[in-house]
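The other protein chains are all here in position, but one chain of the complex has been omitted.
Moving on to chain A:
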Amino acid sequence: MDVQYVAPKTLDEAIRAFAAAAGSGRILAGGTDLLVQMRNGIVSPGTIVDIKKIGELTSIEETKDGGFRIGAAVSGMVLREHPRLSKVWPGVVEAANLIGSTQVQGRATPGGNLCNGSPAGDSVPAMVAAAATVTIQGPNGRREMAVEKVPKGPGRLNLEPGEIVVSFNLPPRAKGSSDAYLRMIPRTEMDIAVVGCGVSLTMDKGTCTAARVGLGAVAPTVLLVEEAAKALIGSKLDEAALAKAAAACSAACRPIDDKRGTIAYRTKVAGVLLKRTALIAAERAGGK
């Protein structure tokens, strides 16, 4: 089979090459999913479009309003090494850094994690909790989409043919804000989430004034759990509020039974993780 490899230097060239390949094009960011899928015969691309030579996709920029723009093809290691990002968004960075080994960290990207479409991608619930949006570009121009709207189902995305995820946009932070991500796996490292939970919140004199909760690996796509956030907002994150938010997380779960965990286990653990994650985020935000 005649496979093409192209490494365009501009986004416009990449869009053209990807669109020209029609359905047989595959975007290469870190390659940690794509190369495994190619090897196993799950995908056989006609054209591989390497996006790592494009400046906009491989840079992190702190915007004037205090937000961040993260190129979709930035590796986990580069996220970790950024001098400011871990201070403002420790949950987003720790979630991305849970993916794979040191070797994989040098390559794997948040854009790839999202576009691989796995319900268990670790960076995705943290991005959802962070209220991140993605900038998407395709043959018909640019648009912005909330991260939670991107996955359609396992391995499927709400992107139009020819569209590429360009960057993640993290909003400016109010004072007293932080975030955290925890995942449950049956070992300490190198595994796929049984449940993943991201919480981003704002604390003001011990009261939670804003919150968002993202859950992974408990439904066909990542979940934004608004009921859990509502239970946290206005509370001092006391046991009653945490229990209510945990129950909302469990109620939102629509998981599968598989070798990593049963439906009952995942449903229960989603609530447990919510409590722990919220308390870590609150501590980072300046305490309860």
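Just so it is clear, contacts are C-beta pairs under 8 Å (C-beta built on N, C-alpha and C of every residue); 3 or more make two chains touch, one makes a residue touch a chain; residues count from 1.
In this text, contacts and distances are computed from a predicted model.
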item	value
Per UniProt record, name of the chain withheld from view ["sn-glycerol-3-phosphate transport system permease protein UgpA", "Heme exporter protein C", "(2Fe-2S)-binding protein" or "Polyphosphate/ATP-dependent NAD kinase"]	"(2Fe-2S)-binding protein"
Touching residue (missing chain; options A:Pro8, A:Gly106 or A:Gly138)	A:Gly106
Missing-partner contacts on chain A, residue numbers	2-5, 7, 28, 30-32, 35-36, 38-40, 45, 48, 50, 52, 75, 77, 100-104, 106-107, 189-190
